[in-house]
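For this depiction, one protein chain was excluded, whereas all remaining protein chains were kept in their positions.
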């Protein structure tokens, strides 16, 4: 297992994702002899996981069962331990495409946060690209570096514990893309420009507030960035369900000659109709942040 | 006919709406002896309109036919002559509810513009309410006053040609609600407060840009308004259509014993399925403006 | 609605008034009754002290009673906050708050008010000053929600009640969001002096909104399914008494008979009226809205009447009661008959000015049935939580003709936080407020009944085969 390469079988030392049910998953570090407690009972790593195929059904001690999934950056995003606000897959997918990431891309990122985006970047730039990620919070920088190793992507990433607004990304003229998720992105725009290749590249800044976007756009324009394009993407989840709609009873139809237009074949006058449809969740994320993209021209 | 009262029959002097087809309508001033040219031919007012029932089908000179509709503020909004950017029904409906308009309400409005919102306000506050509307552009103020008369709502409205930011609404302490659609609404917030009843009332400001909203919110808070609530409403139109989806041909099914899960009853293996669905229009209005509502407390 | 000063009783809370309690974004509709305990946001209190106070006043809840608050006291002193620029120095050790849960309980027992407790929490948080302004704001909001105990009493309105139902019990109003309701009222051109048909299972919210918009002028006919018209939501509007004079109701089980001209509402034939009454009884258990209108006191009375002693006496009384009930029933039936006759005559002309449908029923048969009561050139609007049944309505109407301007829409509503340097859309939004199908009736060619009414569009605008509407 690695976050950038599929394996067929679960091995000692892997990180696996236990699927407990819809929207309910947990990551597990697979260790010979270890056990994991779930609401369906205990999973014994040596017998239940190691040597099993990813995707297998595992019966827990209480008789309930779960599926064990191969980790992906997307599964990691929904199961990782939150040390900060994180970026979710909808924004991540947009960032990946709009930054034009692909195998071989060199990317700078700050802040690393809980590493949600970092894993997705690493997946996309592997096996020949590199991620330089800067996190000012020391505890977090250490923790995420440890996770990268556990997820076998450590060779693709350099974690730096410094203040990107003061000290930049620690590299110059090497990046194809730069991503900013910091409170004052406009203070780091100059460093972003310096980190990007002379031939140009793409930059993205994520900010929840429009004032941050305004200042960042100003700084980007001032630094000569082009195609400055702020946008927002929201995910809408459609819950599939079967609903039953009762039919109204308008009373006996006196004029039997002309059947009323509401008479339905095969359904009694006084019944209901079942219907496959989707419903919107009562509440949904109304905003995560604005994504401001721009292109650094050749300099 | 009046914009605040239905009639059954078309009379000389009415304004009627000619429905030519989906999203194609035009207003007509009904006049004994007059004619109106449409793409289906001429409509002769004396014979084709006057005395006919609203909603009737009228055959034009070229043999095509149209329906003649009773005017409503909503039909007026989609057919009125644009002298400015106008407010559309989606925003108007929201404004009407969130300003708590009802029969008897006294409302102040600026600018009047092309009168799209004004007609909707008049419809709702009639027969006992009143609209004080302020328009700084003289030509427009005169034109809209003329239209109010033609639409038989002149008795419900006072049109003032002045600068609301300098001179206010011309009334004090009488309004239940104030609506602002001007470039610098924050300059009129004080006048809005003065126009509202001592017991309190509601205010709404429409602005396309967020900076206008920010300044207006600041001014509203400064003037002691409460429940300051900026929002946005967008209309999505769903086009109903029947689409045909071809079925893929996976080739002859060797194992006839186990029918594949994709085999459909009654449809040939190599055919298509018709489906009632809706599609989104390729482009839709992505923004009209922000609506900022607030409550003036008792003072 | 001239300005009559504060003496005007409309601005004063009176006993028996329908009011709305508000805290933050939370609303609750309630009637002001003496010594009636009210639960709101997990707190118990009496409304008695509110009587005689002005509407829109804010009260503090002090040991179960309302205590008027000075205006402006509610506002947090957000300017006084001292904010860090980022949160790099915050180490999450779970120990940043020095006040324990027990400390807070002690503060509450000491009678500290919500605002004061929050200030204590801020003062005792070692990390508060290091948090970004954004995070500080979140913190205060969270704590406010937990410890504040003020309540504002509002005069009900369509806006407030629609927001209340949507926030508290969207299931009861078929997930009709307030902006969708706003669209319906406008698209249906609801206004004073018209004759409007309403078919709803939204607890009476839609009915009340229509009545408010008509200001007591004109007539509203509530078409209701078996079990009686649901009106709790309409009552919450606290509309003036004379508004109720314009309200009529008609059970839809008589629609076919009325349309066929076979509905007999004369005194001779009671069957129609009686059937309706029986059905109401039969179906009551299927009507959650109706059941909830029965107050707990009434229920307990019913269950406590049984007593084993003095059986004879009881039997006698029971007979008397039965007789009295039979007489009562007769009078009621006669009243009902008169009412039914009146509303039938309103409907018979098939000249209503508007139709609003928002229900848990399949909208298609409802719409096709009720549309027949409209004059030509009148608007109608149907709401449904689901899009598919409205597609069916649309298709049927296109096939049948008699309508133009058909539109299937929904609205998308977004609220904003606008604060210095912290402006953004709210992080949570409603998933959906339902779909609307709206249109306008037109005269159908009565000369050619039945037959080929399909091509209701002008000839030059032929449809492509696969497009139902261009």
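Just so it is clear, A, B and C label the chains in written order, and each chain counts residues from 1 on its own.
Throughout what follows, contacts are C-beta pairs under 8 Å (C-beta built on N, C-alpha and C of every residue); 3 or more make two chains touch, one makes a residue touch a chain.
All of these numbers come straight from a predicted model, not from anything done at the bench.
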Omitted chain - touching chains that are shown: A, B
Among A:198, A:222 or A:282, residue touching the chain not depicted: A:198
From A:80, A:98 or A:273, residue that would touch the chain that is not displayed: A:98
Subunit A residues that touch the omitted chain in the full complex: 4-6, 8, 19-22, 39-40, 53-57, 63-70, 72-74, 89-90, 92-94, 96-98, 100, 102-106, 120, 123-124, 126-129, 173-174, 176, 197-200, 210, 213-214, 217-218, 228-244, 276-278, 290, 292, 295, 297-298
On subunit B, residues whose C-beta touches the chain left out of the figure: 83, 136-137, 139, 163, 182-184, 208-212, 236, 243, 245-255, 260-262, 264, 272-273, 275-277, 279-290
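By definition in this document, only the chains that are shown with their structure count from here on.
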Computed distance of Cα centres, subunit C from subunit A, in Å: 39
Whole-Å gap separating subunit B and subunit C, where each centre is the average of the chain's CA atoms: 24
Shared-contact residues (touching 2 or more other chains) in subunit B: 210
In subunit C, residues with contacts to at least two other chains: 387, 414-415, 420, 423
